[in-house]
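As you look at this complex, bear in mind that one protein chain is not there, while each of the others sits in place.
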Amino acid sequence: MEKYLYIALFAPLVSSLFSALFTATPKKQFVGIVASLLIFAAFVSSSILLTHIIGGGEVVHVELMTWMATGDLYIPFGFVVDQVSVTMMMVVTLVSTIVHVYSIGYMDHDKGFNRFFAWLSAFVFSMMVLVMSDNFAGLFIGWEGVGLCSWGLIGFWFHKEIATWAANEAFIMNRIADLGMLIGLFLVYWNTGTLQYEGAFAAMPSLDPATLTWIGIFLFIGAMGKSAQFPLHTWLADAMEGPTPVSALIHAATMVTAGVYLVVRSNELYDLIPHVGLFIASLGAFVAMFAASMALVNRDMKRIIAYSTLSQLGYMFVAAGLGAYWVALFHLMAHAFFKALLFLGAGNVMHAMHDELDPFKMGGLKKTMKWTFIMMTLASVALAGIYPLAGFFSKDLILEVAFVEHHYIIYSVLLITAGLTAFYSFRLIALIFHGEERYKLFGIHPHEAYKFMLVAMSPLLLLAIIAGSFKISYFEMVTNVLPELEYHIHHPVTFWIMVIGTQLFVIAAIAFAYKKYANSSVKVPDGTSKMENSIAYKILKNQYYIPYAYEEYLVKPYREISDVFWKQVDLKIVDATVDGIAGIIYSTGEKTRDMQSGNLSTMLKWMVAGTVGLLSLAVVFGLAVRYFDEILAVLSGLGV
Amino acid sequence: MFDHILSILIFFPALAGVFGFMIQKESMRAYGISVAFIEFILSLWLWFAFDSNVSGMQFMEQMALIPSFGISYILGVDGISLFIIILASFFTMIGIASLTETPNEKNMIITLLFLQMTMVGVFAALDAIVFYVFWELSLVPMLYIIGAWGGPLRVYASVKFFLYTFMGSLVMLVGMLFMAYFFYQATGVWSFALLDWYRLILPESFQLWLFAAFFLGFAIKVPMFPFHTWLPYAHGQAPTIGSVILAAILLKMGTYAFIRFSLPLFPDASVFFMYPIAIIAIIMIIYTAMVAYAQKDVKQVVAYSSISHMGVIVLGTFALNVEGISGSIFLMIAHGVVSGALFLLVGVIYDRRHTKMMDQFGGLAHVMPRYATIFGVMLMASVGMPLTINFVGEFLSLLGFYEQSHILTLLAGVAIVVGAIYMLAAYKKMFFGDVTIEENKNLPDVNKRELVALIPLTIITIWLGVYPKPVLEPINNSVEAVVQLMHNKATTEEAKTRIPDLTQGIEITRTAMKEAH
Partner (left out) sequence: MMEIGLNHYLILSTILFAIGLVGIMRRKNLLLLFFATEILLNSVNIAFAAISHYYNDLTGQMFAFFVIAIAASEVAVGLGLLIVWFKRHGNVDLDTMSSMRG
């Protein structure tokens, strides 16, 4: 089995290095093909490992070599394939394979074709390191690695100012969170003496709760950055400047779920500190609603999906925070499938519309883009959580968890959010595919994407539909390592009321979205309608003014303080002091040079003066020494 | 030959430099490269012959110079100094190899060879006076390099560099003389030998004063805030090769000396001054990172970033435990490699455009993709990306200091954020966007001569990031000896608890974990 582990881990690296060889040369089709094949190999290996694990096989654990060893610190490159990591591996390799194949078509005309695959495969490698590592340090390698690749991919079109800005924003914001993560790591090390999951978690029950709380908080800060939780969420929407396959892979399916993975991985820790778990859940619920509300009015197709991702991450954190780790992981998996599908569909639309992102400028695309239409609609249905698609099983489960655990506020927030989700998803679908063909006003001639791109997407479609049926077998597998908690609402009436009620509520939201946006009276907004001038709309449109506040109250002051530090403090105070001291010495010399007049007579006078001075000093000191005791007595008499 | 390999390493370049006067101008470069190459091979040989299981000094040489005052010529290396010596010879080699067309090339190469002598001498010396002599001598070639080949403000910059560091060193010399005097008082013999001094346990009040005297000399060299202002001028005016050597090796003298002198000689004072120094280090990290962000000249960005990274090194040093000190020594090497490479990279663009102002660039990734890639790798190393060389050092330094103070480490950890801010901002200004300035449209990419220097550095950056063990292991062994020495010498209660005792397994869990692997 170790062989497959190595293939799964290193095939993406090989793919990345191979593609990197060609970065300086013009587009080569085979680079994309080879890269896709290698990622596919990783996928196949992961599948084999999955069957091995499902079949009750032993956890595969290898230790490649020592990374850092000093003092008592010992960090190896160790990798483990257990029930949790194999789930992540499957999600990562499956979505990456699809995205790689898809990108061959999507990046067809881009001159950075080869470079794109180098970055994309590097990302997959980092992600694999992240999920497969058997210690916190290895996790951190992957953690930073995905951040780096995300930086390179968001800023892939580096000639665009906004793309590079977004890339830097994402990197720096993640770095803030990484600091928290790093501190968490330090705490783990100094308290448990190791960074290996096994040893660290084993030692944790004996630590005092305050320390555990701090560890939990700091690790979660790291998770907040990667998973774009409030208040570190702004980078995710801006990250949509990157190519769409990147958004599908990194900013929907895999990287952003790393935070959830971390919490799930640390379940033994978070089980010990339920109050932190509750905080995580509350924040998750808040973010779910908060992000959904921003998606309601946005006019950028990709940003809407990004907010939806954010919102679903909130759901996952609710589940993880409440201790239902396997539910979180299950939703993570299901979400990866339909969200990647949604993004790739959006990529098709973008291509068709010549990179137009405003859904109000589209409309009626279902005629020309039949398959994309079907896929995106089904993905949205899955996202909305309609029976029997994937979202129903995973998302409703989270609602049930909140209900069973008696967190009714969280439950109702999530329920409302489910309605909002359905509304904005179908608002998007309605605007893009139904109604008048508004794009004609802008002289765009849409066309369906390449066949193979659609074929590549089809596994995701299939999974988005059927993933729910894995629930039982998945539960059995993953609860080998995760807490085995089943959530049943005991009273069947309550259960059915809840399920049917939720379904009806969601369907009503969908119907409302269709009614409002699928008709022919939808116009491209020009900023004059009543709604657009309402305060609520403006707040939502401007993302609660948070990006503005960050720019105004953090970025600008930082820049200004930096400038002050340089020009006022460093040059005018610190350096000026040094130069001032040098200047004093210099001017003293300048002034006293008159003494050296060259006139023997004056110099002799100075000499005599010096001699007299020194002699008198000698006399004074001599007397002082001789009469030391008397002087002391006199001084003490004076009360000194 | 091993008996005198350190003397050979020190004096071979100097001797070759003297012979260099007789070499014709045209063949001087080839001569310089071959001398530096032989020296580098010798230093590798040193590594090869070095027994990494021994924590003490190896290849010791001893010769009395002034017996009546106990001044001897004593050399030796351990894991702490070994890699800095190799780094010094490595940088001299690639520095000469990648030297661009300069006026008076011959003088430049001879100066570099002399500089190499002083650098190796500082790191190999085990006698305070010999150390001091090399320490001061290293100023002279640098003064000449900045003053003769520098930019428009070169005289100001070089004089400032010289006088500032010289002043600090004089105070250090006074400290050394006092130290020797105390030694004489305690034992009745004069000795300037470091290993003799290690055995001397001073009362805490003496330690504090001596620590302060040594500190001034070292802090100016590092340079620590607020003694850092000579550095931006020196870097700003120095030619590329000068900046590379200055950043890669000369700055390391200060932090190296902390570990060689301050910690083992004055353990109680080190503990006493730990918090103030940590606060200075944090100021260095955050404040200079912000200043770096405000810079318009890319070389100044790298210069200030050096100060910021040196802050982390100082912090790791004063963690006073094995993790922190090993990390700081590793970071010295890492920072040498990375900042040296960054200065070389700045030199590449300066040779082409004769400006270092970032607003003169933009979109360089279009015209110089290879250059942008290497710069990108070094950028990521500089911000401490895992699997690059810097991360190992930074991680260990911060990890080490975390044992001493949580809050201060949190503040120091801001380094990874602010570091990313200025570096990414600079990279964006230079490489991203469209090429707007006409002269930039046809810039040639990095050429072979530049690659000779840059590719090995890139390889080292990745290699030691992925597999730091060959370097970290010898460092670790020597550092363990230092820490144990400090613990044994410590007199105050606080120092005893702050400095770990390595003879006993501190916690059962840790050793148990180690055995499990």
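Assorted remarks:
Order as written gives the chain letters A and B; numbering starts at 1 within each chain.
To be clear about the criterion, contacts are C-beta pairs under 8 Å (C-beta built on N, C-alpha and C of every residue); 3 or more make two chains touch, one makes a residue touch a chain.
Since we're looking at a predicted model, the values are computed, not measured.
The undisplayed chain touches these shown chains across the complete complex, A. Residue A:Leu600 is the one among A:Met531, A:Leu600, A:Val625 or A:Leu638 that touches the chain missing from this view.
Considering the complete assembly, chain A touches the hidden chain via residues 593, 595-601, 604-605, 608.
Note that in this section only the chains that are shown with their structure count from here on.
Contact residues of chain A toward chain B in the complex are 23-24, 63, 65-74, 76, 137, 140-141, 144-145, 148, 151, 155, 158-159, 161, 164-165, 168, 171-172, 175-176, 178-179, 182-183, 185-187, 189-190, 192-194, 196, 199, 203, 558-559, 561-563, 565-567, 569-570, 574-575, 577-578, 582. Those residues of chain B that touch chain A in the complex are listed here as 160, 163-164, 225-226, 228-230, 287, 290-291, 293-295, 321-323, 326-327, 363, 365-366, 369-370, 373, 380, 383, 385-387, 391-392, 395-396, 398-400, 402-403, 406, 409-410, 413-414, 416-417, 420-421, 424-425, 428, 431-434, 466-469, 472-473, 475-476, 479-480, 506-507, 509-511, 513-514, 516-517.
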